[in-house]
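Apart from one protein chain that is not included, each protein chain of the complex appears where it belongs.
Here the chain labels run A and B in written order, and each chain numbers its own residues starting at 1.
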Amino acid sequence: MSKMNFSRRGVLKTGAVTGAGLALPTIFTSSASAYTNEPTGSSVKLGFNVPQTGPYAEEGLDELRAFELAVQHLNGEGDGGMLNTMSSKTLGGNGVLGKKVEFVTGDTQTKSDVARASAQSMIQKDGVVMISGGSSSGVAVAVQSLCQEAGIIFMAALTHSNDTTGKDRKANGFRYFFNAYMSGAAIAPVLSNAYGNERRAYHLTADYTWGWTQQESIAASTEALGWETVSNVLTPVGAGDFSSYIAPVINSGADVLILNHYGGDMVNSLSQAVQFGLRDKMVNGKQFEIIVPLYSELMAAGAGSNIQGVYGTMNWNWQLQDPGTQAFVKSFGEKYGRPPSGAAHTAYVQTLLYADAATRAGTFEPCQIAAALEGFEFDGMGIGPTTYRAEDHQCFKDVLVMKGKDSPANEYDTLEIVEVTPRAQVEYAADHPMFGGAEASLGECNNG
Amino acid sequence: MFGLSQKDTRFLFIVIALTLLTPFLLNPFPTDSALAQFNAGYPALMQRFAIYGLMAIGFNILFGLTGYLSFGHAAFLGIGSYAAVWMFKLLSMNVLPAIILATLLAGLFALVIGYISLRRSGIYFSILTLAFAEMSYRLAYSVFTPITNGETGLQLNLKDPRILDAAPTSASLPVPSLFGLEMNSSWTLDLGPWDFTFNVGYYFCAVVAILGFYLSLRIFRSPFGLMLRAIKSNQNRLNYTGLNSRPYTLAAFVISGMYAGLAGGLLAAMDPLAGAERMQWTASGEVVLMTIMGGVGTLMGPVLGAGFIKYAENIFSKINESILHSWFSWLPDGLEDAVVWVFARFVGEGWHLTLGLMFMIIVIALPGGLVEGGQRIARLFRRKSEDAPSATPAE
Partner (left out) sequence: MDALFLQILNGLEKGGAYALIAMGLTLIFGTLGVVNFAHGALFMIGAFVAVTMQRIFNFSLEIVDATQKDFLGNPLKVKVPYVIEWFGDGFGGFLIDWSVPLAILLAIPVMMLVGFVMERGLIKHFYKRPHADQILVTFGLAIVLQEIVKYFFGANPIPTPAPSDYRGTIEMAIFGLNLSYPVWRLIYFFFSAAVIAAVFAFLQFTTFGMVVRAGMADRETVGLLGIDIDRRFTLMFGIAAAVAGLAGVMYTPILSPNYHMGMDFLVLSFVVVVVGGMGSLSGAVAAGFLLGILQAFASMNEVKSLIPGIDQIIIYLVAIVILLTRPRGLLGRKGVMED
């Protein structure tokens, strides 16, 4: 039976109520549990909050597939996937801490408000101890702060903005996915090799927080190469037709177009930029190039042949050859008949990391789990040795630089790995000015 | 009583009773049973029922009485939310100043927008209000980010001044409260296999909503309300009598805008985050749909419509395939998969389909909305009792 208790500070004392002599056959209980939603039965519930309607529904669906697979593996069904390859060997496929893992799902609609409502229902009604998911940074930041206040753990899935573990970092929130700064740091050397150090870049940037942090990060790392930023134009989210933003690029003197867009916006802006013949142009004696700093498989599929030869970065890709990736791609592919997307991988890994931390901590208490995750070093989950940095709860690992494949062999073979940028190259100080500077702090861990 | 007729007083008492008993009514299924999925008696959703009900009541004063269809009421909801969160950030965590400012500021915006939009009628009016709301949304999402915090939504911060409150002692964010009574505190009543949650925030919203309902009841029954109805039935004729109807419609517009602002303030008081999506045209459309679905111009209809849509959004969207499998596991394997497949189209990721179908079915089968459905059922029972003279007469 779940005890609902959202702020133990605010709970009215049982004694006062019953002492008032209410002649009701009832027992008013304030909570006796040590932390929010302490699981008392034979199972523990996790909440997966992803967009199921709206523009990112496809990504949400792929995340859900991965969550479901992770839960199966935790409960000992299926082939175990990454349980066999991860460096920490605490998970034996018998649930977590002897409790069977159950999960609830919700629809964020990629709106902060709705995502919070859905997360609240998971916490208040279903009694989850952890929430994961998201496919937009605004939603991730909003849900992360809700989880902080409610006293449960938030394992962010798809969120790329610097703010999630930057100025909006929270003690109860953890991010495995990489961020805009890492994208910039990883892609810059590759760009310098491919396109030289004397380039003039034109940025089109989605006009909201993620777009701005990505533009800032990419501009900083390309300018460090010697590139010049000609212009940065903000475009409305969901503009659809980007022609009036692309047309001015042609005579701006720029020879590189950087598209700080994601999802449908990226599909449209890239396709339309190609339609305008930008990639056939010679400017300043150089071939004009387009760059999409953040790639995803679904976007690549949506843009079709337009991505050929376009550089971008990814957190992870199914074509990696390490044992962790192979194990995951095998179980995912056999179950769903398609390779997992990067979003699915993050969702899967975050669930396993949470379960592992709970096992190592020996409890579902958020603060103990947070302590177990802080500074945790692990391997065997795709992409090499990884550390959860204690200062900002950001994972540090290698970053993939990708390029659109020229002649894809099948519908999933759209991108190729150009380089695995070593982790040392994408690291930064926890008080980096792009991440809130010295002011940013995790605050205190909250058990509810 | 309260300046109401006897019938209205009884109606008001029924509404009060239903509102106060909501934690019981919405949790009819034992917590551990499979049907607990359909329980809606948890604080966040009950609060939303009350808040969106309040908003729909206010919207109905404009749309139901005057017939002016505003497609921009979400703007006032958003403005109310932003105002409330700013009050929490700058002044105090007490909810009263926050919701008062939310109401007043929304009223001010409604005065300006209404003054301009009401120069036109019919669909021209609708598009004017839509244009204002859509502009507010787009600017709040991007250019006004310093004030609204854009996509993420305006949030509280430990470093906010909060000049009236004592300096924070703990590292966690303060909670909106009514003179120290925190909005998120709840207590649970264990009754056998049932759990019922009583939440301070919900009861605060409920009291405000009941006051709002009472006010709307008074407006419906007042000469002012009659005047508004006259505008709906024939504005031309009214104008020919030498009467200027504009002040009346403007008053109705401002009142309903203030209701929306109050609702926005309450939303922020229950969960101190104000997102720009609250102002999007889909949010305005949602209020319109709530009102039409429940029954335009009826007192209770908009509240029912609000409850229905919020229920679908929060409950149906959470039913996933593994829950369906657990419900139908008693069926033979092949049949189970087929049944689950069919149901899965209507819940979880497919909950929009259910919503769309419900819109169509209700408007086709019940032209007067949900209220008419209720009346038909009531009539059916009444006729039955008349048909059976042996039944004991009603006491």
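Basically, a residue touches a chain if its C-beta (ideal position, glycine included) is under 8 Å from a C-beta of that chain, and two chains touch if they have at least 3 such contacts.
The structure displayed is predicted, hence computed values, not measured ones.
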Residue in contact with the excluded chain [from B:Ile292, B:Ala306, B:Ile323 or B:Val371]: B:Ile292
Given A:Gly92, A:Gly226, A:Gly240 or A:Gly362, the one touching the chain that is not displayed: A:Gly240
Which residue of A:Thr40, A:Ser192 or A:Ser231 touches the chain not shown here: A:Ser231
Absent chain, residues of chain B that touch it: 63, 67, 69, 116, 119-124, 127-128, 130-132, 134-135, 138-139, 142-143, 235, 281-282, 285, 288-289, 292-293, 296, 345, 350, 352-353, 355-360, 362-364, 367
Chain A, residues in touch with the chain not shown (by the definition above): 54-58, 61, 207, 231, 233-236, 238, 240-241, 243-245, 247-248, 250-251, 264, 267-268, 271-272, 274-277, 280, 298, 301-306, 318-319, 329-330, 333-334, 339, 409-410, 412-413
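Just so it is clear, only the chains that are shown with their structure count from here on.
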Chain A-touching residues of chain B, taken from the complex the two chains share: 31-32, 39, 42-45, 48, 138, 141-143, 145, 150-153, 155, 158, 170-173, 175, 181-182, 184-191, 193, 195, 197, 200, 271, 273, 275, 277-278, 313-314, 317-318, 320, 322, 348-349, 351-352
Residues of chain A touching chain B in the complex: 1-7, 9-12, 14, 17, 25-31, 52-53, 57, 60-61, 64, 68, 103-107, 111-114, 116-118, 120-121, 124-125, 136-138, 141-142, 145-146, 148-149, 163, 168, 207-210, 234, 236-237, 443-444, 446
